[in-house]
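Sharing a structure with you now.
The complex appears here without one of its protein chains, the remainder shown in place.
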Amino acid sequence: MVTKTLGELAQYVGGRVLGDANVKISAAATLGRAGTGDISFLSNDKYEKQLLTTKASAVIVGKDTVTASTPLLVADDPYYAFMQIMVLLHGHRKHKKVGISPRAIISDSAKVGAGCQIHDFVTISDGAKIGDGCVIYPCTFIGENVQIGNDCLLYPNVVIYEGCKIGSRVIINSNAAIGEDGFGFATHNGVHHKIPQIGSVIIEDDVEIGACCGIERGTLNDTIIGQGSKLGDLIAIGHGTRVGAHCLLVAQVGIAGSTTMGHHCIVGGQAGIVGHIAIGNQVAIGAQAGVINNVADGKVILGAPAIDANQGKRAYGMIQYLPEIKQSIRELQGQMKQLLSGGEDKPSIPEDSQSSDKP
Amino acid sequence: MVTKTLGELAQYVGGRVLGDANVKISAAATLGRAGTGDISFLSNDKYEKQLLTTKASAVIVGKDTVTASTPLLVADDPYYAFMQIMVLLHGHRKHKKVGISPRAIISDSAKVGAGCQIHDFVTISDGAKIGDGCVIYPCTFIGENVQIGNDCLLYPNVVIYEGCKIGSRVIINSNAAIGEDGFGFATHNGVHHKIPQIGSVIIEDDVEIGACCGIERGTLNDTIIGQGSKLGDLIAIGHGTRVGAHCLLVAQVGIAGSTTMGHHCIVGGQAGIVGHIAIGNQVAIGAQAGVINNVADGKVILGAPAIDANQGKRAYGMIQYLPEIKQSIRELQGQMKQLLSGGEDKPSIPEDSQSSDKP
Partner (left out) sequence: MVTKTLGELAQYVGGRVLGDANVKISAAATLGRAGTGDISFLSNDKYEKQLLTTKASAVIVGKDTVTASTPLLVADDPYYAFMQIMVLLHGHRKHKKVGISPRAIISDSAKVGAGCQIHDFVTISDGAKIGDGCVIYPCTFIGENVQIGNDCLLYPNVVIYEGCKIGSRVIINSNAAIGEDGFGFATHNGVHHKIPQIGSVIIEDDVEIGACCGIERGTLNDTIIGQGSKLGDLIAIGHGTRVGAHCLLVAQVGIAGSTTMGHHCIVGGQAGIVGHIAIGNQVAIGAQAGVINNVADGKVILGAPAIDANQGKRAYGMIQYLPEIKQSIRELQGQMKQLLSGGEDKPSIPEDSQSSDKP
């Protein structure tokens, strides 16, 4: 267990201390659950009042204007400071040194780099190349001629179809499939004929892929997940689609085939993007959005169909008032009818009142 | 094969018979497919007319006012009676006694309880504890220090990451992942830095998890699936989220991180729930709903964004009339313009008519 003083932590992350810099910190915990020796983190303004009641020994915050019952570590980018301290105190997942299991099946023509941990029941097919320092957990399948860089983590039951290229420091979570055939069929006389999918999948460096994702190989061009992009669980990426660098795709997103997405995009959970469109750079797409047209750089969109977020927040939030809107229109129509008939016939009592008053 | 008279079944479930209590029943079948010896079940009023044509030997119903060509078993809770009879006649899935396969890899420091069936190619990692009477199918992976209670069923290719705690009588279907890292990254200078996820996943007693689900481990707090809750297939649960007891989540639901859900909630298929909100007890959420705010106990909501169901059913159903609504407004605006110009200028012929009549 690593133990640091709050002052040491502040120095480590380039922040400053408000309060006692000598409190000792050895773990991180939420404001509600933290105790002595824990550092906590104000992640969301709605938890700010917990600063007065938390039992944490210190709290990381982004501004020094808050009122707290504990010493504070003030950092310009508090979430990044929190990450740094989490890594310092707790570290990333440790992987057991298992070497190359005799119960893994590794083709004679495959190459496995130095320092790899290849677990039981792994299959590494002909011509595959695994870099140095990779950890491949049980029952994961590496197809023919797959290339994997250094220091990758493949959790159990991952499947990488033949010919895919995986960069370095890539993490692929359990039960994800990489490189299955794209959904490409030529329909002729009512029968769907499978089109060979001769493209591949390229996963660039530092990508993380969530559990149970499916990333199709391309028909002709490769499907690409750009450097540093992170995909949540249960995401479907269509054939020939290119996701740029440093994108964040939340769980259950689906992107159809042949779409391109720029860099630093954020896509909310369950959002869907049609095929053959171009999404710019630094685009933010709301959860459950349905994106059917090209999107320019820097746009923030939401809704299905997706529109500009400012407009969309108001517009989609207004659907609930449709019954009132319709009622207002009916009233206006009734009043208008009355006025117009009054204008034409000039009766002293409007038509509608007559019929209802004297049945 | 179990055979019972209808009278015996009625007694078993606490119901009563209308018609011949001596007919023999040995299986269950749908109204449309049942034959002699089969008992059927009226699950949905829209199938009620099939009561006159079914070849079933008996039908379970909830009221005695229906007209049927067969003997009836009337039960206060007919679906529960149907379940009881299904279990009596057909039983739950039987699991072959395979003992502990020599082709399973079980760490010396793991403990496996009495009467477990551990299939081939299973991995049970260091420090894991499996209770009594569990069945673990091939290629399932149990990570380090995972704890599993008694009488659990883990179907093939399930992955449970290190440190997760599974209660008793839990069923986890194929290709589900439990405890993969939460989707937590600190973005700094455009690069997403992984935050260690030191929370775990707790699956309480009597939970069932569908195929291809992904349940993330928490960043700091544990992700919890409450006692008796049932999750359909392809569900994504975010890190640190707590689903209460006895909830039903239909297939493809997604819940983002740090959300809490009370007990006895029902969530329809493909619904999405954002992170950091609180859903009360006995809340019902419609299929494909998008829930973005706290929800009070007992609420029934639907739509995206989700609103009260009564209001929502009308409001979302009214979207289709938007073209007519817009047309009505245009007409009203035209009429209004005419009236107002008439009011200001008092011309004998309204402006619009002039321009169109005398071009």
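A and B label the chains in the order they appear, each numbered from 1.
Criterion: contacts are C-beta pairs under 8 Å (C-beta built on N, C-alpha and C of every residue); 3 or more make two chains touch, one makes a residue touch a chain.
Bear in mind that the values here come from a model prediction, so they are computed numbers and not experimental data.
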Missing-chain contacts mapped onto chain A: 105, 121, 123, 125-126, 139, 141, 144, 157, 159, 161-162, 175-177, 180-181, 183, 185-188, 190-196, 198, 212-214, 216, 220-221, 234, 236, 238, 252, 254, 256, 270, 272, 274, 276, 290, 303-305, 307, 311-312, 314-316, 318-319, 321-322, 325, 328-329, 332, 335-336, 339, 342
Where the missing chain touches chain B, by residue: 28-30, 33, 44, 46, 77, 79-80, 82-83, 86-87, 90-93, 96, 103, 119-121, 137-139, 155-157, 171, 173-175, 208, 210-212, 228, 230, 232-234, 246, 248, 250-252, 264, 269-270, 287-288, 304, 316-317, 319-323, 325-326, 329, 332-333, 336, 339-340, 343
